[in-house]
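A single protein chain has been removed from this complex, and every other one stays in its place.
Chain IDs A and B follow the sequence of writing; residue 1 opens each chain.
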Amino acid sequence: MYGKTASELLTKVRTEKPLVHHITNYVTVNDCANITLCTGASPVMAHAVEEVSEMVSYAGALVLNIGTLSPGQIKSMLVAGRRANELEIPVILDPVGAGATKLRTESTLYLLSELDISVLKGNAGEIGVLAGSKGKVRGVDSESIDGDAADIAVECAENFETIVVMSGATDIVTDGNRTLTVENGHEMMGKLSGTGCMAASVLGSFAGVSEDYMLSSASALAAFGLAGEKAGMCANGPYSFRTALFDQLYSLKPVELKVDAKVKEYNGV
Amino acid sequence: MYGKTASELLTKVRTEKPLVHHITNYVTVNDCANITLCTGASPVMAHAVEEVSEMVSYAGALVLNIGTLSPGQIKSMLVAGRRANELEIPVILDPVGAGATKLRTESTLYLLSELDISVLKGNAGEIGVLAGSKGKVRGVDSESIDGDAADIAVECAENFETIVVMSGATDIVTDGNRTLTVENGHEMMGKLSGTGCMAASVLGSFAGVSEDYMLSSASALAAFGLAGEKAGMCANGPYSFRTALFDQLYSLKPVELKVDAKVKEYNGV
Partner (left out) sequence: MYGKTASELLTKVRTEKPLVHHITNYVTVNDCANITLCTGASPVMAHAVEEVSEMVSYAGALVLNIGTLSPGQIKSMLVAGRRANELEIPVILDPVGAGATKLRTESTLYLLSELDISVLKGNAGEIGVLAGSKGKVRGVDSESIDGDAADIAVECAENFETIVVMSGATDIVTDGNRTLTVENGHEMMGKLSGTGCMAASVLGSFAGVSEDYMLSSASALAAFGLAGEKAGMCANGPYSFRTALFDQLYSLKPVELKVDAKVKEYNGV
């Protein structure tokens, strides 16, 4: 059933080509632009406070990523996010490195309090920190979490009344009541900078053609992960994997996703 | 004849290695640096208002790209552009997303009014907007134009007294009086983020060794497009295409360009 939804949403992304407005870091921004294109959506990157409100008004989704945060950027995120909220455009927040510095943790909490975030996507450490000091983050990597991953994701979703995506070998998607797991993916995705950021772009692309952000998120992760699985078959290392990942997502057929999406309801261990 | 000119200019780029100073967006800046190197020229990226005037004084060309615009960046573009004008260094302007927001449209018009722009390069939507609301832009993509592409390019060239390059399946190069078309290229170039920005870097590289910016522009587009054609033969998707595009431009022989450049005079439909 989830495979069918995922395949239908992928088709919809490619037909409707939603504009995905990113306010994002300068490390992986090119990857985000290209993965959005390879998904079938249309990326735009714009951060100036003078234009974000206008730009987002044409968007199907807004992706906020704090990977190379600055105070000016937070202000632009706030302006764009408020406009997106007014227009009921979904907002994806990727709190890169939350927990690593006060600026990142506090900025994330500020955005979560001021904006209606549709999907909060982070690694286990980041989500753990946001759920109340249950995670440890080193730089932009998850170091450890203190407790069961799914429980922490659920708690985070309840606290912030949002859908939480916790990325990992098994991705967890939860709105606090209902939890899905996605098991598509390839270990090489952890060897490459930016796969987390790219995942947020794919989440935005799918959210741009759906109103059920639980299903759109699980579908997006399945599509991205499945492209990773196929890429892993022909890679010699992280960079040939990268080339294949983009090519495979671009070439991914909805029918493949229907068959091979590994999305399941989760009912505890 | 145009093939011969193109091949001679490519040889000249590789011999003289002009410095191409970019003030550009952070999305595709790495692509711009590398495509400039693969063309045979030498890229430098510098945006601080404290240094752009000095940096551009050593350059063979200045490339201005508003893809991730901010007011501070416009100021630097103005300072660098004025110095380039004083020194008769050609200035290429790529008005990425003009028409998508007021900031982009107005900044482009401001730069066009304050600077002597040698080549204005945009997609059909951007050039249409600048020619007087005859184009529609969504994010950074051309959505539609209202009228004949060549007519709009000519009108834009007349209005701003500059050479206009309108990119597309067929590229149009016009100074308002004379119009050339370039038919080299590959559809995969539209599936990859940054090919428009890269084209501007190649335009800058060729302008840096020429005084006839009509011919240098048509030659640059033919070289870049021909590399794309060759890359398209061995690509599995946008990213393997990307790898091949850079490799093929690097390896492109002047004699190939002489034979395979598809540049023609245009005399109406």
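The rule is short, and it goes like this: contacts are C-beta pairs under 8 Å (C-beta built on N, C-alpha and C of every residue); 3 or more make two chains touch, one makes a residue touch a chain.
All figures in this text were calculated on a predicted structure; none of them were measured in a lab.
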Per the touch definition above, residue among B:S7, B:S42 or B:S142 touching the missing chain: B:S42
Residue of A:E114, A:D141 or A:E158 in touch with the missing chain, whole complex considered: A:D141
Residue among A:G132, A:G147 or A:G237 touching the omitted chain: A:G237
Residues from subunit B at the interface with the omitted partner, ascending: 19, 21, 26, 29-30, 33-34, 37-38, 42-48, 50-51, 54-55, 58-59, 242-248, 250-251
Contact set of subunit A toward the excluded chain (per top definition): 25-28, 30-31, 67-71, 97, 100-104, 138-141, 191-194, 236-240, 242-243
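The definition used in the following text is that only the chains that are shown with their structure count from here on.
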Fitted rotation between subunit A and its twin subunit B in degrees, CA, nearest 5: 120
